[in-house]
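The block underneath contains the structure these notes are about, expressed in structure tokens.
What follows is an incomplete set of chains from the complex, kept in their original frame.
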Amino acid sequence: MKYAPIISKFPHFLHGGDYNPDQWLKHPEAIDEDFRLMDLSGCNTFSIGIFAWTSYEPVEGKFNFDWLDMIMDRLAKKGYNAVLATPSGARPAWMALKYPEVRRVKRDGHREPFHDRHNHCWTSPIYREKVNIINTKLAERYKKHPALGAWHISNEYNGECMCDLCLKSWYGWLEKKYKTLDNLNERWWTYFWSHNYTAWNQIDPRDGCVDALKLDWSRFVTWQCCDFMKHEIAPLKKLTPNAPVTTNMMGFFHGLDYWRVAEVCDVIADDAYPSWYNPDDNSGMGSYISMVHDMHRSMKGGKPFMLMESCPSATNWQQYTRLKRPGVHKREMLQTIAHGADGTMYFQYRKGMGSCEKFHGAVIDHVGHEKTRVFKDVAEIGKIHRKIDAVIGTTVPAEVAVMQDWDSRWALDYSQGPTNANKKYIETFQAFYRPFWNSGVSVDVIESTCSFDKYKVLVLPMLFMIKPGVAERLGKFVSKGGTVIASYLTGIVDENDRCFTGGWPGCGLRKVFGIWNEEIDGITPDDKQQIEAVKGNHLGLKGKFKAHDYCERIHPEGAKVIAVYGKDFYAGEPAVTVNKFGKGRVYYVAARTEDEFLMELTSAVIKESKVKRILPKNLPEGVTAQMRTDGKREFIFVFNFKNRKQKVDLGNEKFIDMLSGKNVKDVLKLEADGSAVLERI
Amino acid sequence: MKYAPIISKFPHFLHGGDYNPDQWLKHPEAIDEDFRLMDLSGCNTFSIGIFAWTSYEPVEGKFNFDWLDMIMDRLAKKGYNAVLATPSGARPAWMALKYPEVRRVKRDGHREPFHDRHNHCWTSPIYREKVNIINTKLAERYKKHPALGAWHISNEYNGECMCDLCLKSWYGWLEKKYKTLDNLNERWWTYFWSHNYTAWNQIDPRDGCVDALKLDWSRFVTWQCCDFMKHEIAPLKKLTPNAPVTTNMMGFFHGLDYWRVAEVCDVIADDAYPSWYNPDDNSGMGSYISMVHDMHRSMKGGKPFMLMESCPSATNWQQYTRLKRPGVHKREMLQTIAHGADGTMYFQYRKGMGSCEKFHGAVIDHVGHEKTRVFKDVAEIGKIHRKIDAVIGTTVPAEVAVMQDWDSRWALDYSQGPTNANKKYIETFQAFYRPFWNSGVSVDVIESTCSFDKYKVLVLPMLFMIKPGVAERLGKFVSKGGTVIASYLTGIVDENDRCFTGGWPGCGLRKVFGIWNEEIDGITPDDKQQIEAVKGNHLGLKGKFKAHDYCERIHPEGAKVIAVYGKDFYAGEPAVTVNKFGKGRVYYVAARTEDEFLMELTSAVIKESKVKRILPKNLPEGVTAQMRTDGKREFIFVFNFKNRKQKVDLGNEKFIDMLSGKNVKDVLKLEADGSAVLERI
């Protein structure tokens, strides 16, 4: 089974980037060069007009699309694609000054001045009207244009507004959700510090003491964003029903529940700026970015996504701006494809001369020609894309899912305690993801409301909140033979951030997990704890491992003990357990341990649950293998994140190297920072 | 001599805590459990209604005390006590919205939105009226109720308001204090940066350059708080003249001069949340918290105080939330009693399900039953209380007083220099307190305006400000035979923060101390200094000691040199001196030294001045002994702050262990984190 190409008429890898010729209209020779260099760089797709509103509408109601016509026509002539943007990410200064309501109001009650970007009110009827007009104009003008490939809705949506219009919308959203104040007061636990509300407009989102309020505010902001995005899309869908719409997300951005945003998109797109800073070993960053890609693919059930922005060179807004060593750019792009991308794009195609992105890496540098190291790196990707065209439309076959949940993360982050210094939601998530990555096992990254049907193993790193139905579905999953690995801080609060009574893990999971979690110790950094595998545990784990940050005191209620604490007053008490429940098993890790323990535990569980590894033998440290397949052909990507050569044992299996065309067997040799794309034969 | 019990009709230790059944009205089964568990936990006293205003008055002028009636009646039935709160610590949202003046104005000139708690304007006539009404209602309704034990006025008063009403009050307060602007200008030294005021309303409290202004603003805020508190108390005293009033202080909280607040209270109450984080040795925190308790007892001249809030488990708002190891809770509660408490209470009795205190340790955890480690720790305290009932009403017989002075602290903190990075007022105070604690010597913690009559030794750690009369009284104290230990930075400014001219220590102390302090060196962290005891000094001190932060260059004017500097250009110059003045002596420590030096100096002074030690022999490191007595029976508390067993040499004295009932002699064995209560026989 293969998915259709992102742009249906263009069954190849999308390659190109944000292109802003509107900055260069007084430099026509530069634009001519841009088109000459497209062919040399293998670029074929360009995001256009993202911040071009003032150029389209310099005076209210007077429109001018001359330059865009010119660019679209030239792209069409070459058979290239435009990902045409709606320009709402930055509005003209005249609008900000004439209609103050389009500007956001900050937490301190002040309306912002005109500045920067990404700062429009979510609710303003005037802004929505202006956006509707400009989006309609664009769709009408280019609906039949052969260059139109897809729509890029706004840009990196983010932020919040506290204006009266947004507050009114907030009160209404709450009333619709909770129906009565009595209901809200009980669910939010407001009989606390005299906060039980007696009118909807008393509920100030800036109030810091009601955790459920903060949680719901984040949900409301997500709802506002989606609602605004739907408003942007409506005229486009009417006029260009076949052009897919997307917006560029930002990895695990805290401010928006991207699963909700994903529902509004036809295609998932992401902006990724990994920092490959480590001089010797970048597998930490490598596994992190894999995890991000796995989520974006999982958001549409495995459908290929696109990398909308990445940097071909140094990223100027980061604290350090390390150049990419030889091999790094190639690995970064192939890694994205390995996890399900059918397009890898850059910010930006030509580097601007001024303003705050003037030093951001780009395909064409200030020097203006193709004789730069970075341009050559990009052109190599163009060539590689052509060699692996068969990968287009394939997906990743995962038997394991790691659960990432914005609501759990927000609820945990907005809580005072348990322990404040070391919540580390994303870090913990990565710690539980990485052993699979090290093992060359395909993983989906899902949220708790996704279907569990296709998985053998579910991983729950700090699934702090258990939403309605989730506990039941987990119980069913296990009883049918599935395996769960859950960590400390799982099953603590309900969907309104109220703590479960009756013993943790709550909501019925106490029975499924076979333990009671009595209390959580928040460890200080200078107080190292330890866990020790118990003799004869059924996974055969051995040895002692360091623990830190969290040590829960748990009581087995049916579960068997795999490891115990080795220090402090809870020495000898259980630290890791396994519970047989129906045909399946639940592993519970009550302490935050060093990575080595999770690696050993996960390896054993992979074996026990018969999860497939992509390559037959253990991978060297710093190497991962990922796979895409249409169910018939298997394309295997192997990456070396160490700054030294490595060898991968291929056992008895045989492959073709898709980049060199040569057969490979026995051993795959990887350069420092090297990559390989193999097809299994 | 014995003091009366805090609640006169209840001559036992108060044990219980903040109890908020108003959060649980939709869960009556939980409230039933609360009452069942009171007996099991040995809790008898409950602070009620602290943040219940909206439940009492959900609509302006419509009152409802049904739930409170129910709780008070059930408490009375069991013979338990209510410490009934006035609810001013958090006002209803309707009031905040209808009457903006009740909300504070911040330093930036903005009025705060409705949020959190502890944020009412100190001056607002409307708020004062509303508080008067609700307090009167409560007092009228419960004046004869048998459960009413005491009044808990508001909660943890703090903060400031910059509204026009408060500013007007500030101008008036200044005019009353200084009479004329000419007088204020001279005392505040405003002929500086053109700040000499020509009208009272020019004096903006946000102005950062006039140190005396900042000092007086802190004094004014304290005055406002006390004035507000008196306003709260007035209707209560009228209706319930016999119920004692108190408010819960917060240790050495910087924002209010608690000696002034104490004057408004009948009983002193404190909230204490020590963090026992150190894996091996918590004597640093232990001596700190002893010092806090000693102050609270000293505030009413030795009268027993109560611990209003403490945490039976982990404190969720701290950065780390370590559980209490076995023995720690017992030690913390007994330590409080050892220093003069007749009640030890918790925040809170039952853990709330939601909002920002949902993870704060409580007697009854979310699981809801009594089978938790924490509940058992609490129940043990209930049992211990009954065994040591004889301690009730006794006090601590101190011959040493360490001087803690909010005005000195503020003046030092608000000054630019001498040296800015290392003022460390409280740390210095603790450094001079701790050698007595290590020695098992009872200490009062007083302010400089307290009587010095009953002491043999007075300690002045950075008594930066010398208020009128204090120098004379110190001179008299010494000349009559008393001993003073004074540190660097003593005697620098007058009560208006004006530097003394004519040589430091000023105000006549130069003669009493027998030295002139020429200049103060502010040491950088990488520049270690040293002091060396001089041969044949009359205390017999020996050796070299490290010094840091401060090295004053002093000139003896009659004093004898005990130690000199060992490094830098002042090597050989005096660092520690003693001056014979009348029948007494003044020790002056001109440099901030390592603790070892202060321990040696203090041990020698204890011996020289014949101050009594509670136990006859030196205590092991990490152990302290404290005593309560009615002048006849002596109750001796011994604590081990190390996480290992220790033995205390009892010499030839004999005791009964009040917890086991057994005789003890020769050696007292203490468990890791152990406590003992002995009566001397």
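By written order: A and B. Residues from 1 in each chain.
Everything below uses one rule, namely that contacts are C-beta pairs under 8 Å (C-beta built on N, C-alpha and C of every residue); 3 or more make two chains touch, one makes a residue touch a chain.
Note that the structure is a prediction, hence the values are computed from the model and not measured.
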- Fill in the total copies of the single sequence across the complete complex, 2 being in place. 3
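Please note the rule applied: only the chains that are shown with their structure count from here on.
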- Message: So chain A and chain B are the same sequence; what rotation in degrees superposes their CA atoms, nearest 5?
- Response: 120
- As the complex stands, chain A meets chain B at residues 108-109, 186, 188-199, 201-202, 204, 206-212, 415-422, 496-504, 516, 518-524, 526-527, 553, 568-569
- Item | chain B to chain A touching residues, read off their complex | 20, 22-26, 51-55, 58-59, 87, 89-94, 96-97, 108, 110, 113-117, 277, 279, 313-314, 316-323, 325-326, 351-360, 365-368, 372-374
